[in-house]
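With one protein chain held back, the other chains of the complex are shown just where they sit.
Order of writing sets the labels: A, B and C. Residues in every chain begin at 1.
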Amino acid sequence: MRRQLPIFIVFIAGIFMIIQYFIPHQSFEFIYEYAMDWIIIIGIFAMLLGLWSLTRASVSKVQTKAPGWGFSVMTLFGLALMLFLGFYQGNKSIAEGTHFMDLFWYIYTPIQATMFSLLAFYIASAAYRAFKARTILATILLVTALIIMLRLIPLGPISGINQWLASWILTVPNMAAKRAIWIGVGLGATATCLKIIFGIERAYMGKD
Amino acid sequence: MELVGTEQCSVPTDKKMKRHLLCKICVLIFLLIFLFAIDSFAQGTETQSTSWFNKDRLNVLLFLVLFFAFVLFFINQAKKGKSLFVRKIPGLDAVEEAVGRATEMGKPILYISGIEDMDNIQTVASMIILGNVAKMVATYDIPLLVPICRPFVVPVAEESVRQGYMSAGRPDAYKKDNIRYISDEQFAYTAGVNGIMLRERPAANLMFGSFYAESLVMAETGFSTGAIQVAGTANIHQLPFFVVACDYTLIGEELFAASAYLSREPKLLGSLKGSDLAKLVIIIILVIGVILETFGVTRFTKWFFVQ
Amino acid sequence: MNFYERLMQLDRRWVYLGVAIAVTIPVLFPFKVPVYVTPEAKSVYDFVENTKPGEIIFLAIDYDPNAMAELHPMAKAIMRQCFSKGIKLLISALSQNGPGMAEQLISEISKEYNKKNGVDYVYLGYKPYFAIVMLAMGQNFRIPFPTDYYGNPLDSLPMMDGVRNYDDVKCVISIVAGNIADYWINYANGRYKVKVALGVTGVMSADYYPFLQSGQIFGLLGGLKGASEYERLTKQEGVATEGMSIQTVAHLVIIGFIVIGNIGFFMSKKNKVKR
Partner (left out) sequence: MVTDLNTALWNTIAMFLTFCIFSFLYKDNPFYKIAEHIVVGVSAGYFAVILYWNGLVPKLWDPVFKQGKWYYLIPGILGVMMWTRFSKKYSWISRLSIAFYMGIATGVAVPLYVQNYVIRQLSSTMLPVHFQNTTGIFNLLIIIGVLCALIYFFFSKEHKGAMGSAAKVGIWTLMVGFGAGFGVTVMGRVSLLIDRVIFLRNYFDSFFTWFIKYIL
């Protein structure tokens, strides 16, 4: 039962949700919305597993005095502080202007935004390293990227031509590439789903 | 159950039968409650339709039935022992190479499964690949680090890795602590992963799943540590960055083909064959559609239009 | 290692330094670069220019604060153009974290032109499930939005007098990050035949050219570049124009590094052949 029941549930739930797509009847619409809520609710409860995993890893680092354990204390402190601030005033804790939101705006946001902005540097270093005309494929990659990037630079009379070329690349070969990838992804993803629903692929569920 | 493993049957058969019956009854009761709930509570929905079939979606249904048939047919063929050819996919051969190199160097392997939850099929595919990688890694005593972005992925990753180790006959080598939740937030997660790359110095970074802007941050940091990097995603907007910054990249569908390729299990290879046949059908339909469209017949194209 | 080989294998930190300088200097010492105006931006501008005073344009502010850097300048430029021409605006914000930001933007720009809520513009605000909202607005704006953002019933607002659905607005201009754009095309344009123009982030812009070609949208502004083109057209030089000068320098630097890398690559290959 421990092994069969989950496989059975996946099958029933999966087939049911596929069928639901073709039936516009209001009760099926209702099932769809209800089922989406299931996923959300189960996902929320899983948060505790995540927090536990994070806490356990950090605490064990501190306990064993592993190198850099002091930093793990900061993680634990940040986590505990956020949880405390987020709950101690009930549902008013997350309103604008609370300490909870202060931490969000002045600690979390700047770090997040700066991490994101590192991409400007990385995109340059990746381009420098990889865009060398070593092979045909690399050359194609290099030339198209250059044409598209030059779009932004005022080139005087050439601007118009480059602009046209760039938009041709975007609308013709780029479009073709995307569509082909999408079709392939659609088939691959559908096949993967089918394998899950029919229980052909089941290792993710464990089996003892 | 067809997968290789160390399955034990300790429960006597008649007891098992009873359990089966019990479970079926449970499901039945559950479904009854479910249907009852639908009947009495379906009033609050946005649409108030009472029709039982959406004709606009007939095309999807037909395609789906065809695709089901293809996949199941080839899986059956494979079960019968027909050998199936699969072309080389360099990105997937590189996974084995990467594991080999990490073993030689005695360094860990880092497996990143993207930043989306289990309801994204790429994450599902990634978990399946993770199981296969775990199986490869298990025989050598090197750690497999799996930092995770979504809490719900944690239990699934744990089961996949454990299953992989068990299939390789090394359940003792499985370490739960190596599968760590980091943060739901994209860039907090990225910061954490960067930390792992720099401090634990994995010899191989495997990135399979649904990635967004963090792809390049991770790939560049990984490059700077000198790790061999194999990536795969179906998110088109991130593919250019993986192609540029990683040693090997699985493009789109190749990600979904990975589990069949790595495990070489006939049944999974059968599904690959099925999806190839579907592609052939698509190509034929496309050519027909283009010809008809060229001669001004638009009904065929219109029939494929889905709302 | 000879000079060319070294050129090919610069430490990545030199590249970082290059980018840092390229971005910092124009921020500290601003200058202007000329902007090439694309036809897809011009057609949005022309459409608004040809709209008569008193007519209504539907402006959808469908992005979150994290896309502000790219999309705010666009929204500002379009609002300024409309207000200065006396065109009325019907504004919605269908992105979950966007409505507060949109409200700030609207009150800022409307103050500049001394425009009144309910008379010169109406801010509808946010409702979840944007696809359903768009479809419902095809019937009547009052179905998803019985009241405006501030809680006034739509019927009590003079501007909304006789304005029922998309038929009563000249076009929909959606400034958007994310897949909401697809729904404007498929639902608002596809089903209700209202004209749609999009302002999207730079990354998204490539995906929407086909819709331009097929005529499903009549204009497209892409990222900061699109915003700066629009600022240029409306002769109000703002953040985007400043940003574009930085963009230009940064792009030049990146292209420069690519060229350096290739020179190194070819020259060292040549040298090897000689030897």
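Throughout what follows, contacts are C-beta pairs under 8 Å (C-beta built on N, C-alpha and C of every residue); 3 or more make two chains touch, one makes a residue touch a chain.
It should be emphasised that the depicted structure is a prediction, and the values quoted were computed from it without experimental measurement.
Counting contacts over the entire complex, the absent chain touches A, B, C. Here one chain is not drawn; of B:V124, B:V161, B:A219 or B:C246, the residue touching it is B:V124. Touching the omitted chain from chain C are residues 13, 16, 19, 23-24, 27-28, 69-70, 201-203, 205-206, 210, 213, 223-225, 243, 246-247, 250-251, 254. The missing chain lies against chain A, touching residues 2, 5-7, 9-18, 20-22, 32, 34-52, 54, 68, 71-72, 74-83, 85-87, 91, 93-94, 100, 102-121, 123, 127, 136-137, 140-149, 151-152, 168-187, 189-190, 192-194, 196-197, 204-206, 208.
The missing chain lies against chain B, touching residues 33, 37, 41, 57, 59-60, 63-64, 67, 84-87, 89, 118-119, 121, 124, 152, 155-156, 159, 181-185, 187-188, 191-192, 194-195, 198-199, 236-237, 239-241, 243-244, 251-254, 257, 261, 272-273, 276, 279, 282-283, 285-287, 289-290, 292-294, 296, 300-301, 304-306.
We adopt the following convention: only the chains that are shown with their structure count from here on.
The central chain of the assembly on a C-alpha centroid basis is A. When C-beta pairs in contact are tallied for every pair of chains, the largest tally goes to A-B. Annotation: 14 Å between the Cα-based centres of chain A and chain B. For the pair chain A and chain C, the distance between C-alpha centroids works out to 24 Å.
A separation of 35 Å divides the Cα centre of chain B from that of chain C. Each of the following residues of chain B touches two or more other chains: 46, 220.
For chain C, residues that reach two or more other chains under the stated contact definition are 12.
Contact residues of chain B toward chain A in the complex are 1-3, 5, 7-8, 16, 19-20, 22-23, 27, 31, 37-39, 41-54, 57, 60-61, 64, 67-68, 71-72, 75, 117, 119, 121-122, 124-125, 127-128, 131, 148, 150-152, 154-156, 158-160, 162-164, 166-167, 177, 179-188, 190-191, 199, 213, 216-217, 219-220, 223, 234, 236, 239-241, 243-245, 251-253, 255-257, 259, 267-268, 271-272, 274-275, 278-279, 282. Contact residues of chain A toward chain C in the complex are 113, 120-121, 123-125, 127-129, 131-134, 142, 146, 149-154, 159-160, 163, 167, 170-171, 174-175, 178.
Interface residues of chain A, counted against chain B in their complex, comprise 1, 3-5, 8-9, 12, 18, 21-27, 29-31, 33-34, 39, 42-43, 46-51, 53-54, 56-57, 60, 68, 108, 111-112, 115-116, 118-119, 122-123, 125-127, 129-131, 141, 178, 181-185, 187-196, 198, 200-208.
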